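A protein chain is absent from this complex, but the other protein chains hold their places.
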Amino acid sequence: MKNTFGQNISVTIYGESHGEAIGVVLDGMTPGIPVDDAFIAAQLTLRRPAGRISTSRQEQDAYHIVSGVFEGKTTGTPLCIMIPNTQTRSKDYAATRSLARPGHADYTAACKYHGFEDYRGGGHFSGRITAGLVAGGAIALTALHGKGIRIGTHIARCAGVDDRGFGDLTEDIRRLETMPFAVLSEQAGDAMLQRMEAAAAAGDSVGGILETAVTGMPAGVGEPWFDTLEGMLAHALFSIPAVKGVEFGGGFAMTDLPGSECNDAFRMDGDRIVTATNHNGGINGGISNGMPIVFRCAVKPTPSIYLPQETVDFYRKENAELQIQGRHDPAILHRARVVADSVTALVLCDALAGRFGTDYFMTD
Amino acid sequence: MKNTFGQNISVTIYGESHGEAIGVVLDGMTPGIPVDDAFIAAQLTLRRPAGRISTSRQEQDAYHIVSGVFEGKTTGTPLCIMIPNTQTRSKDYAATRSLARPGHADYTAACKYHGFEDYRGGGHFSGRITAGLVAGGAIALTALHGKGIRIGTHIARCAGVDDRGFGDLTEDIRRLETMPFAVLSEQAGDAMLQRMEAAAAAGDSVGGILETAVTGMPAGVGEPWFDTLEGMLAHALFSIPAVKGVEFGGGFAMTDLPGSECNDAFRMDGDRIVTATNHNGGINGGISNGMPIVFRCAVKPTPSIYLPQETVDFYRKENAELQIQGRHDPAILHRARVVADSVTALVLCDALAGRFGTDYFMTD
Amino acid sequence: MKNTFGQNISVTIYGESHGEAIGVVLDGMTPGIPVDDAFIAAQLTLRRPAGRISTSRQEQDAYHIVSGVFEGKTTGTPLCIMIPNTQTRSKDYAATRSLARPGHADYTAACKYHGFEDYRGGGHFSGRITAGLVAGGAIALTALHGKGIRIGTHIARCAGVDDRGFGDLTEDIRRLETMPFAVLSEQAGDAMLQRMEAAAAAGDSVGGILETAVTGMPAGVGEPWFDTLEGMLAHALFSIPAVKGVEFGGGFAMTDLPGSECNDAFRMDGDRIVTATNHNGGINGGISNGMPIVFRCAVKPTPSIYLPQETVDFYRKENAELQIQGRHDPAILHRARVVADSVTALVLCDALAGRFGTDYFMTD
Partner (left out) sequence: MKNTFGQNISVTIYGESHGEAIGVVLDGMTPGIPVDDAFIAAQLTLRRPAGRISTSRQEQDAYHIVSGVFEGKTTGTPLCIMIPNTQTRSKDYAATRSLARPGHADYTAACKYHGFEDYRGGGHFSGRITAGLVAGGAIALTALHGKGIRIGTHIARCAGVDDRGFGDLTEDIRRLETMPFAVLSEQAGDAMLQRMEAAAAAGDSVGGILETAVTGMPAGVGEPWFDTLEGMLAHALFSIPAVKGVEFGGGFAMTDLPGSECNDAFRMDGDRIVTATNHNGGINGGISNGMPIVFRCAVKPTPSIYLPQETVDFYRKENAELQIQGRHDPAILHRARVVADSVTALVLCDALAGRFGTDYFMTD
């Protein structure tokens, strides 16, 4: 299936950047999960652009629960959330319709949809679609919180500036959950912002790395082949626009170490089995081992830049120069991180419901 | 589904390291694809251990086509291949049954399967299962070759030694396809082998990075969300044991660059649309753009090392020391690369059949 | 997946009878299919209640295309249609909340959703949800029409009255497509209406049999096992509320005949291969044979009757008597037949796209 993900708890997304609305259908969620409007709104706010480092398009994201909630709780039947588009300025796009923006999906969309795609503002390819994932993810996060599972993402690196690494995970995640610009080191955050603003001023853009940690995940969830936890998470995470790499635990850096340094020694912590290190990011053989799940997403610099670029007109089949119009973000890391949390929550809910049944998230 | 992957062309795997046989069911493949025994055997040989840098277990991989082939060609109905296990020495494992090998799935398997799992030699978690993927992948590769699509993987880095990067892809892939130790630079290969042997001598292991390139992929295949080409490939690639990271095109390194350097400018090459660079690895917005698809897999050092390790006995719930017995590989990169080719071929066949129909690979 | 059906072209439904809206997401449809508002509206009108033989609830079904249509044609990305609920009178239901209506899903919903379900008007179980299937099905029908495939359903039997059987299929389907009360014999229709009205007057309800024919279906679509055309169609058709049986071709009646009468002799019709009879309903071995696909759905009498009924209060766990309030249909056959057409269209589009690729329905 194309715009649907998940087996036991699934999510379906729809909408275009400049259409009437975008939205999400969350299906299979355990009934009785409290739906907290303030929390959904807060999550959507974390995704919304802010200040000089974001697009000037300001959507209120006045979301609307169309179905699946009754008396303030999930019913267990499809939960549809719609988020109207209000701030569309589509004329920005018509002039450059067949000029393929480098790094964007304009050309590949035309190859796949034969020119029938809604090209305005990226259409269905727009990062705006992730608002639906955030809204649906908020329900998933609430379900996970009820089972003591928490997720936090920080900007581990941006434009060459490193944040400090995770320390006390419980405390770090607690802070990250509500932080608008999610970094663990204030100083690093300031330096990142400076570089983002410099890029914006230059009509350019920057990228970076998001790092996510999950605590409280029970051991024994995931599959040895295909539906490994890594594979399921990566599958969904690559849907976040601009993500071009996903690594778990020690990831690429770990490949230079000998096995004797990489293996995570098991040991008893009271009567709990833990590992001394966590190079495997909480996953062995595709299955959670009870340690924190840790992974990183490589986010390429936003492709929409104001500098002139060489490209082609793919209808006329001739070389062309492109000067992008419209409103764009010089960086999306700070907005994408709540999308990473949301996507992670959706994948883990699905895996947990598959393992323990659809009533798993009931708390009474 | 757990051990099945793919929608239109799917693959199901079964078997355990020390069971009677392992195997694969490939379903939905276009009828009429020639099944070349010599090619399947050659592919399985590329996966087989060799020399000092591999396990001393030597399986002949005398595979057996059980169904789905008639008069030398695929029928279009399920193609089952069985590969008997013959060289099992299961007593190696009984003594250490409940000692969790660090970095391995022993403990997570017990959490998931409650002790009913076949623990001998890693059971269903064993790298041996990938022989089925290679056998099924050989059929998929033949189908792709018929459409001019070719796949090659080299050991881009091992134990800190870098191979040279891809150059002339057509020529590089042609050489890699049949090379037992797949490197582009002979010198680099020698240095890698030296470090692998040193690790083996020390009872330790090494890891590295596999890099894969695909040429001839038509533009317009993949989905904007969820079933992005990146997401589908990564989902399956994370099934290759020890893979802990997957990155496309410029990947993690690209995140430090500004957008103006990262965007791949489009331009006309005769009447073909190409990109000047390929930082996006042939994929824009989840969809192939007609350029080579390029990605890298991080392969952690093999967890089975002979050095003594701290661990726990997960039945007795007490700390323990582990001295691994059995036969193990000090490195698996050179064996895993044909698995990467095979998995890639299976994913691409599925995506192409979904886009263009189940007859896509017919050549007459 | 629970509220999603189809692999290559899929449909996801959401909404409750007394919620804000119900709707559908159609995904994977070929881009460029014309979206004809008048046709969608006409199809929804065929499903709407009418006169004495239907519920007095009159929804305008002012549907709303939220996404997936651009410049009057499908884009190929998710096509979301929302149909607001406006005529809800929910207080009718509160009093009898835990009295299980016999033949209805009140009790089973409570078993599954633990009382968190929206019980008003049947909630997500309501026949009203089928309006979404009709709206999505209208797009699917347009796609099929473009390939010369047409679908028609008549009330083959109602309350013991038989319609005449199919004759000239092309002509019969042409007439049925727009007929409000879909019967082939006017006389039979009058007799059915009389019995429906008599049942309504008695506070009772009637059932019957819908018969569907599909012309123009190419041979070679479907699978030998599991995803047989019969299995796929039946899977979806059993979602139509009150359907309790599905039979193809000669169906149950055919089981009394000898093979020599049942087998459909093949013969040449010019250079086309046809069958002399069509006891197999156009399907051999799960795969279309190019003859018309014919099947029948058994529709039980509407369970909502005004006569007093014995039941239980499933919260108090005690016997109770139920006198249903609310607005209900004494028969739903005449409304359900356009749902049968729509569901059939959705299933066939999916099967055809799987077989011939996602561009199959392009007409230029």
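For reference, chains read A, B and C in written order, and residue numbers begin at 1 within each chain.
Note that in this section a contact is a pair of C-beta atoms (placed from the backbone, for glycine too) under 8 Å apart; a residue touches a chain by one contact, two chains touch by 3 or more.
On a predicted model such as this, the values are computed, not experimentally measured, just so you know.
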Interface residues of subunit C (partner: the chain not displayed): 1-5, 7, 13, 100, 102-105, 107-109, 111-112, 124-125, 129, 157, 159-160, 199, 202, 204-209, 219-228, 230-232, 234-239, 241, 243-252, 254-260, 262-268, 271, 273, 275-276, 279-281, 283-290, 296, 298-305, 307, 309-312, 314, 317-319, 355
Subunit B residues that touch the omitted chain in the full complex: 1-4, 6-7, 10, 12-16, 19-23, 25, 27-28, 31-32, 64-68, 70, 73-80, 82, 112-114, 116-118, 123-124, 359, 362
Hidden partner chain, residues of subunit A it touches: 7-8, 77, 224, 354-360
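By our rule, only the chains that are shown with their structure count from here on.
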Chain closest to the middle [Cα centroid of all protein chains]: A
Between subunit A and subunit B, centroid-to-centroid distance (C-alpha), Å: 27
Inter-centroid spacing, subunit C versus subunit B (mean Cα positions, whole Å): 45
Computed distance of Cα centres, subunit C from subunit A, in Å: 38
For subunit C, residues contacting two or more additional chains: 7, 77, 359
